[in-house]
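Omission of a single protein chain aside, the complex is shown with its protein chains in their original locations.
Right after this comes chain A.
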Amino acid sequence: MTGVTTPQGPVERVPVLEVENISVAYAAARGAVRAVNNVSFTLHKGEALALIGESGSGKTTLALALIRMLVRAAKVTEGRVRYVKNGAAQDVLGLSEREIRRFRWSECAMVFQGAQNAFNPVLRLSEQFSDTARAHGKGDRAWVKRRTLELFKLVRLDPERVYNAYPHELSGGMKQRALLALGVLLDPQVVILDEPTTALDILTQRAIIDVLAEMQDRLGFSIIFISHDLALAAEMADRVATMYAGEIIETGTVDDIFYEPLHPYTLGLLRSVPRLSGSQDLISIPGSPPDLISPPPGCKFHPRCPFASERCRSEAPPLEDFGAGHLAACWHTDRVVEARQGLWSDGAVVTRG
């Protein structure tokens, strides 16, 4: 094997990860915190899926459940995660301890938030790359070195210098790029990125976005990225899933979500983000997210929703398909369609109330 593989061509709709009705609860003194509730989605080959939502919406918990890295207090209470490779499916939640170790990194890698602390400060990067490979069953040192150097080049790092460097010799942006290289070291099909650019400066963030796009193009992996940054989702994602209080409340293509949102919460998020070009009044979403130990009855968003009716207060809306894979969980999507008029009617002139 010569390291980097380069599958080209259009994105086929081949599923690689199928998540069905997964729920996760944390045991707390006051009761079970239902952090993720009945979440289903399918990730396709070569696709970038963004999970957006505010802190506490369950994004990270969901991602951790997929690679079975939840803390002990958390349990997957129901659901299934199917991983598909070359036509063969595996039940991720049913893998043995040994199998799951191999699954992580070789099949599905996760790059955590806060690259600054991810590397061991007293080991050269070369050792950290070969350790990782060995721990996941790739002991061939020559192969690991070749692959590492190739990946450094791909993430625009000086391969020889960085290979022998200690983490403190690299800047924050360089460490983040090295971490991306480490993430794809074993050529996984799925890469999960948790807030990949949060806490990075604008120009560093730009470099990371560009490098990621290039890597995905060359290596053909699928991405799940978790972010509260809508602009990042707009730029990087093919599909977007909005999470609120542990549920996916809307999902669709990036254009569906940004130009034709159907859920009041998605619309609320879009209205509260300032834009560099164009303009419109910014409106924040009133109230705060619900307590996940005793969430409100009916639709969990109803206490903050401008369109809430009697029905919303008693009956939770199902995630319904509104055509071409654009799903939303709301009783009043017609009201949202009305309200979203004008969301994008911006010109060069700023008008504000």
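Keep this in mind: contacts are C-beta pairs under 8 Å (C-beta built on N, C-alpha and C of every residue); 3 or more make two chains touch, one makes a residue touch a chain; residues count from 1.
We adopt the following convention: contacts and distances are computed from a predicted model.
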Hidden subunit of the complex - UniProt protein name among "Oligopeptide transport ATP-binding protein OppF", "NADH-quinone oxidoreductase subunit K", "Methionine biosynthesis MetW" or "Lactate utilization protein": "Oligopeptide transport ATP-binding protein OppF"
Which of A:232, A:245, A:262 or A:299 contacts the chain that the document leaves out: A:232
Selected from A:78, A:201 or A:217 as touching the chain missing from the view: A:201
Hidden partner chain, touching residue among A:32, A:73 or A:273: A:273
Chain A residues that touch the omitted chain in the full complex: 54-55, 156, 171, 173, 201-207, 209, 228-235, 254-255, 258-259, 268-270, 272-279, 282-286, 288, 344, 350, 352
